[in-house]
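Only a single protein chain was left out; the remaining protein chains are all shown in position.
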Amino acid sequence: MSEAVVHEDHHEHHDHKPTGIGRWLFSTNHKDIGTMYLVFALIMFFIGGAMAMVIRLELFQPGLQYVDPLFFNSMTTMHALVMIFGAVMPAGVGLANWLIPMMIGAPDMALPRLNNMSFWILPFAFALLLGTLFMPGGAPNGGWTMYPPLTIQLGDAFPFLIFAVHFLGISSIMGAINVIATVFNMRAPGMTFMRLPLFVWTWIITAFLLIASMPVLAGAVTMMLTDKFFGTSFFSAAGGGDPVMFQHIFWFFGHPEVYILILPAFGIVSQILPTFSRKPLFGYESMVYATASIAFLSFFVWAHHMFTVGMPLAGELFFMYATMSIAVPTGVKIFNWVATMWRGSLTFETPMLFSLAFVILFSIGGFSGLMLAITPVDFQYHDTYFVVAHFHYVLVTGSVFALYAGVYYWLPKWTGHMYDETLGKWHFWISTISVNVLFFPQHFLGLAGMPRRIPDYAVQFADFNMVSSLGGFVFGVSQLLFVYIVIQCVRGGEKATNQVWEGAHGLEWTLPSPPPFHSFTTPPKVTDATAHS
Amino acid sequence: MFVKKLKDGVVGAVTMFSLLWAGTVSAEWGLNMTPGVTPISREVYDLHMLILYIVTAIGIIVFGVMFWSIIYHRKSKGAVAKQFHHNTFAEIAWTIIPILILVAMAIPATKTLIKMEQTGDAEITVKITGYQWKWKYDYLEDGLSFYSVLAQDSNEARQVGSSIDPAGVDHYLLDVDEPIVLPVGKKVRLLTTAADVIHAWWVPALGWKRDAIPGFINDNWAVIEEPGTYRGQCAELCGKDHGFMPIVLKAVPEAEYVAWVEEKKAEAAARAASGDKEYSMEELMVNGEDLYNKNCASCHMANGQGVPGVFPSLLESQLTITSEGLAEHIDRIINGKGLMPAFGEQLSDADIAAVVTYERNAWGIDTGDIVQPADIKAAR
Partner (left out) sequence: MSEQNVIKTAGKLGVLAVLMFGFGYALIPLYNVFCEITGLNGKTGTVSSQQVEKIVVDMNRVVTIQFDTNINGNLPWRFKSVEKKLRVHPGEVKDAVFVVENTSDRAIVGQAVPSVAPAEASIYFNKTECFCFTQQTLAPGETKEMLVRFVVGNELPDKISTMTLSYTFFMAPEDKQAADRKENTTEQQI
């Protein structure tokens, strides 16, 4: 991109706000791109959710009623890929786009053109991926972890899967570069690093994780591609390769990926709890260091996903101890949140309710995570529904709940209208109850011996599966309420004030609601008093 | 109104915890891990319970403090926020205490793990090989070798739209034709490997699972203390019928085990001799249907139509419907190709003869070809 083009671009924006389809297609505005990311994530959330409904419908009772096992495997594989890469990650990037410039006192993101590209790659990547559903031989069905040799058996869909993963990787790396470039170069005067809101901090760390781990995934799938079509043998034992090698490389990406999904959620909750407790965040510095150490440790724990492949004792012990040690900084974060609420003046608007549920339910996911870290017991838990319950507690009641909290929290700022609080609370209570009915019994199923990724099961697992499916259907349908609430809020409603929430602090709340097209055209002065409460 | 909702929430959370608690004490409800039947599985169970109790206690304390805030420090009760945001003592305490708890967990875990690795001095070694989608057991000392596939009644019931009620099937999806038989009270070494993709062999009663990886051999061990039948499943996604390759382990007293080995050896000798016999069309069709359903139907389906785009239809293959295809048809079953496994080592001459005859005369193909074991022998 040449300098001239950049300048021309800026002029255009200063003059007037573009209209029509062109506004979205060629948008370089952080708010418009943020909105597109969020809408895209919501659409993907419903596509991935529809797949989950198919899974729960088939598992409603023993016997195969609706789909054949191969299609079932496609559903579990695609559900994971769509939810991780299509829903949760883009939603996080959407929030980052909307909020980071407003939080650090910048007019826009540092690299607006890159921002536009990184978004528009996504629909293409997902067209490639979802298109495989209509191919002979079906969509990818070897699990989202794509282990060879099973995934190499995949038919026509194989290259589409690989290239979709490449595109998704490129998109998120570009997004991450943009976040770091923005925060490093565009902070308002006085906005030192230790005055950054925690949401911004968690996103910087997430962005580094993305840049360090996504290329490794791209490398792993490229090796698999050349193994299948160009006669290399990275992962085939016949040519001197090793299928377990793929698992090592995959999880070297995969474990940081887990934190890519959850760290922005930590950031969101760290913004919301102080607001509704009317109290500053407890232990700001230790929050920053805890987040950084979680991210750092995440590169040394990958093999806990593969204890059962058969490692030497020393390896198993190392990865067990390293994994257990992550509980310490995670614990610090949870204790800090609880201490933030302690002796506060609490009110319970929808964002707060989702954040409270996040703290409790994410902790339950953390507890089962600690159990999974214990190697000898993991030999029992591994690849059972106990693991399914664990990561859904962390990702649904963790990441997704935090994203909901964030959307309710900032929606009045974005739209200029208050959402319907009563409906928001309904959405919260129905979701929270049904999500627990959905996932809690899965702990029991796993402990009782039900493996994951099976389309049919022995009759002793029938009762809990039925309960779980019922919870799943209610949870699935109740998310439509969220769409209704958002649309209603965009269209109108009670005018939101600039500060919106009584206890809200931070630069974004000094802007009008909705904020102007360019957030801060003249940088604000930040002092200790105006920084993160 | 809101307070009521919150109370409901608290009641819900309490119910959830009591459920969790119930889970820890009543194994018979299928809520919890079972202690299993080996010294290792009992240690694993104890470890599981220890950590479950620890995290439950931590949860009660942390969530207790949180709910205290939620109930007493609310604005509607006139609470005024204190503006503190640091407490060095508390921050150090809640870093150090978790570290101590983790160390306390790590010590017994390390001890158990070291014991699990002691695979030496076993009296019996069984090699377990994972196939898409069955298991093979090789008794290395006795030279016994056999395959173990999903039991036929489960296999029929699990087809899409079979309209057979799984509840009426004996051990639905957890039953096989040939269980692995092991003696009680002896140290048994179990090796795992695979012939195609990665599988994982898991019998919960033994307290562990282990991946079966092509080209690599893993080892593990067990001393089973109580006679009985223990069931498990493949635990690593291995393709279409991953959910349909169960494991049944029969633990029997020593004497019974010795008798079983002798019986198996005699059976193997009889099978080897079956290649010289001549069969009638009816015999071949009856045996063929049975063998087809066991070995072939998971891909080519019970009606021979396969899965479009993945597994070819036998009704349209030149190999099965034309007489020119016969030699290649036999070759394909013996040697396999691509995704089609090689059955040459798994099935006897008589078995392959029956399957080939069945495939050439079922579902209205009716080539009239009768293939005898001698033809298969010649083709090998």
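For clarity, chains are labelled A and B in written order, and residue numbers in each chain start from 1.
Methods note: contacts are C-beta pairs under 8 Å (C-beta built on N, C-alpha and C of every residue); 3 or more make two chains touch, one makes a residue touch a chain.
Since the model is a prediction, treat every value here as computed from it, not as a measurement.
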For this session: Can you work out which residue in B:153, B:256, B:290 or B:328 touches the chain that's missing from view?
Result: B:328
Problem set entry | Which residue of B:46, B:178 or B:219 touches the chain not shown here | B:219
Exercise. Which residue, A:214, A:320, A:373 or A:526, contacts the hidden chain when the whole complex is considered?
Worked result: A:214
Problem set entry | Interface with the unshown chain - residue positions in chain A | 3, 6, 106, 110-111, 114, 173, 176-178, 180-181, 184-186, 211-220, 223, 231, 233-234, 236-239, 242, 244-245, 248-249, 252, 309-315
For this session: Considering the whole complex rather than only what is displayed, give the residues of chain B touching the chain that is not shown.
Result: 117-122, 125, 127, 129, 138, 140-141, 143, 189, 191, 193, 195-196, 214-219, 318-319, 322, 324-325, 328, 334-338, 340-342, 344-345, 380
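Definition applied: only the chains that are shown with their structure count from here on.
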Seminar exercise, completed: Given the complex, residues on chain B that touch chain A span 2, 5-6, 8-9, 12-13, 16, 19-20, 23, 30-34, 43-44, 47-48, 51-52, 55-56, 58-59, 62-63, 65-66, 69-70, 73-76, 79-87, 90-91, 94-95, 98-99, 102, 105-106, 109-110, 112-114, 116-117, 157-162, 164-167, 171-174, 196-198, 200, 202, 204, 207-211, 213-216, 218-219, 232-244, 307-310, 339
For this session: Flag every residue of chain A that touches chain B in the complex, lowest number first.
Result: 62-70, 73, 135-138, 141-143, 147, 149-150, 153, 155-156, 237-238, 242-244, 277-284, 286, 308-310, 313, 316-317, 320-321, 324-325, 327-328, 331-332, 334-335, 338-348, 356, 359-360, 363-364, 367, 370-371, 374-377, 379-380, 382-384, 425, 429, 432-433, 436, 440, 443-444, 447-449, 451, 453-462, 464
